[in-house]
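With one protein chain withheld, the remaining protein chains of the complex are depicted in position.
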Amino acid sequence: MSATTLPSKNNSLGQRFADWAVIVVTLVGLLAGWLIKNSVENRSIPFTNSGISAQIPQGWLMTSAQGNEILHVTDPLSSGFGTTYTIEIMPVASEATVDQVVTQLTLQRGQTLTAYRVLEQQKVTVFGRAAYEIGYVYVESNPNLTHNQIPNIVRGLDYIFLNGDHAIVAAYWVDEKAFDSDLGRFHRFLNSLKF
Amino acid sequence: MKLHKMYHIWIGFTVLALSILACIGPTPVQPVPTQAPQAQPTQNTQNPGPSNNGQPATSRADLIKATVQIYGLFDINGKLTPKYSGSGTILSSTGMILTNAHVASPASQGETDMEPDALAIALVDKEDQPPVFLYFAKVKAVDGYLDMAVIQITSTLDGVNVDPNSLNLPYVQVGNSDSLHVADHINIFGFPGIGGSTITYTDGSVSGFTPEESLGDRAWIKTDAGIAGGNSGGLAANDAGFIIGIPTLASAGTDVKKITDCRVVQDTNGDGVVDDKDMCIPIGEFINAIRPVNFALPLIKAVQSGQAYTSPYGGPSQPISKGSGGETFGTITWYSTTGGSDCKVQDPISAYPSGTTSMAAAFSFSGMTNGEPWAEKWTVGGQELYSTMSNPVQWSSGSQGNTYTCLFNSQSGMPEGNYHIELYAGQDLKLLTQSDVVVGGGSNPVPSQPSSGQGVVTVSGQVLDGDSMNPIPGAQIFILNPGINFAQWKTDQFANADIFTFATADNQGNFQLPDKLALNVGYTIIIYAEGYKVTYGDNLSWTSQDPVNFQMTVKLSK
Partner (left out) sequence: MPDQVCCVCGDPASSKIGERWFCEKHYQSATRERTHTWRSSILLVVGLVVFVGIVYGLDLLIKPAFTPTELILAGLLLALVPAFIWMAFFYLQDRLEPEPKGYILGVFLLGAILASAVGIPLVDNLFHVSNWIYADTATTILGSILVVGFIQEFLKYAVVRYSIYLSAEFDEATDGVIYATAAGLGYATVLNLQYVIANGGVALGSSVIRMVVVALAQASFAGITGYFLGRAKFEHKPWWWMPIGISLAAVCNGLFNWLRGLLVQRGISLTGASTNPWLGLVLAAIVALISMGLILWLIRRNIHTALAEK
């Protein structure tokens, strides 16, 4: 008899059970790992200011609010341009339309951001709430001029929400390479925005 | 070797993949569907502006792309704020725009206090969305009597000058307004309201012509089309797609404009609310008169040939140069300051000590106009240190008073030497005042060195991966204020206020902390790098035994 025939004992019920059990245990382990990953990535702390509350990612550096900007947090662990969320409050006339805020905002951004280009703008609903979205890009003007560093291309998204006598602008600035991968986290932040 | 029952594995991974896909939920951001289907398919380019690649407009969509909205911007509290709006038409791929004189330069119509500090130009990207502001423009030729002006795009909104030849904007070709007849069809494009209204189209017919003194019988084209005030300066085109006139406020020039509507749009006084304490923006009455384009030909030709335009009708024709010609600056007095970029003046000083981090030159002024250009030039030891001569700044300190200008170098202090400052103002940048002052004891500029004996150390270094020894670009190095350790910073929610200084590693992993650290003080240093654990060292201090320029190599491990 050839030495390579398979004795039937190898397919015993216990053996098959064991095979499946290993696969199940591995899948359970991976699932648990996935849940841990999600919970870690979504860790957030509450933030409240001027009647606006949100959940901001834990561990992000917070710059103290100045002027109209009430929130400015940056992810220190992102390479390239540090992913940043900001919330700005712009006073508007009570009967203002969102178009007016859009123009004000693009005018303001165009003057402060280098090589500001609008990619797209449209009315949207954000988690069921009416808003206006402006997608744009700019170049981070490198403050560290003494070092050879290629300036970063930053993509931005502004979401304008009208709220009575002011408009709330939630902005997302991210290195253009990380735009898609970090967008999910920003959507969770948007979802937590309450006013 | 048999690879039996590998399907166990594949089934396992399929289950895994499916369960992962199931985690992807509904889209959080949904675009709002457009209400009405568009009559004509639009060219949906991503970037507003260069869509025709510098070709003349031939279709309605092209005419839309060549119509621009113009804002008159005024420097209020340091911010450029719009006070009025109008429309314009691009006449060349290089960004030459035709509009009304009262849109480009209200001073030409006698309203000097409405003369803007800047003109912003917005182009249409999508027809159903507000136009996007992209450029600043300057007045090149203006005729106050005709109420026509030609302006030229000069820079993008961030202040960077553009090369007109690189603009490639869509443009409208100039038609012959003398060949118009009564009952001819006219198409009017423009932006009726202030603040983000989308481009509007109205059409009508030539209902007749109106004479005006010195201008002949065809001074005005009358139309039955209803044109809202913001359309002023915009495009009136015939059916062939040629511009034949500019919709103009009928009461421009001699009559008093009846302002029927003045709307508050922006928080101009900065108090956090938009109310009647803020400046309101006049929305004019309806227009029904169009200035024929043939009158604009001399202005267009003058701008194209680079010559100054003179109005044959006696109206103001020079672009109003900001600056009365009577600007004066007083003698400069030097002041000690609070240091660094903070630079608040303290006391008059005759010479600066070496290592000073900022210098302030104070002077009185008169005859200035907000918005006029002014420039400064600093030299030390005969070599230019800082100058805004090639890019003059807009004056914003009022017409007379006292002010000061500051120069600072927080990192290593101002270089020692004999300083000379010159201040210029006016359209032609006349030298108005100059002064000399000495920093330190030396007479020649010395390359800035960390001042010895002051108990500080400059820290720089490199961040590497511990195994591969490759640099980690983009690593962030933070130093916290003395006395705060990492755990405490964490409870402070990583507040920016706790950070003493920070730097980012460049492509070679090199960094230098911009602020010097004091000796014998415990600092916490933290390094963030993507893909690595946050690494820190608490309570590190440098002593006088350490070199003044301290180099450290930090290795991170995964």
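We call the chains A and B, going by the order they appear; numbering starts again at 1 in every chain.
By definition in this document, a contact is a pair of C-beta atoms (placed from the backbone, for glycine too) under 8 Å apart; a residue touches a chain by one contact, two chains touch by 3 or more.
Given the structure is predicted, the values throughout are model-derived calculations rather than measurements.
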| item | value |
| --- | --- |
| Among B:Gly110, B:Pro312 or B:Gly531, residue touching the chain not depicted | B:Gly531 |
| Per the touch definition above, residue among A:Gly59, A:Gly80, A:Gly110 or A:Gly156 touching the missing chain | A:Gly59 |
| In chain A, positions touching the absent partner | 1, 3-7, 9-10, 14-15, 17-19, 21-26, 29-30, 32-34, 36-37, 40-41, 43, 59, 77 |
| Interface with the unshown chain - residue positions in chain B | 1-6, 8-9, 13, 20, 461, 465-470, 525, 527, 530-537, 540, 542, 546, 550, 552-558 |
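Here is the rule we go by: only the chains that are shown with their structure count from here on.
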| item | value |
| --- | --- |
| Averaged-CA centre spacing for the pair chain B and chain A, given as whole angstrom | 27 |
| Contact set on chain A toward chain B in their complex | 19-20, 23, 26-27, 30-31, 34, 45, 59-64, 76-80, 82, 90-94, 96-97, 99-104, 106-108, 110-127, 130, 133, 144, 146-150, 165-166, 187, 190-191 |
| Touching residues (chain side chain B, partner chain A) in the complex | 5, 8-9, 11-12, 15-16, 19-20, 28-32, 46-48, 71, 73, 79-80, 82, 120, 122, 125-126, 129-134, 156-160, 194-198, 263-267, 272-274, 473-474, 476, 478, 493-497, 499, 503-504, 506-508, 510-512, 528-530, 534 |
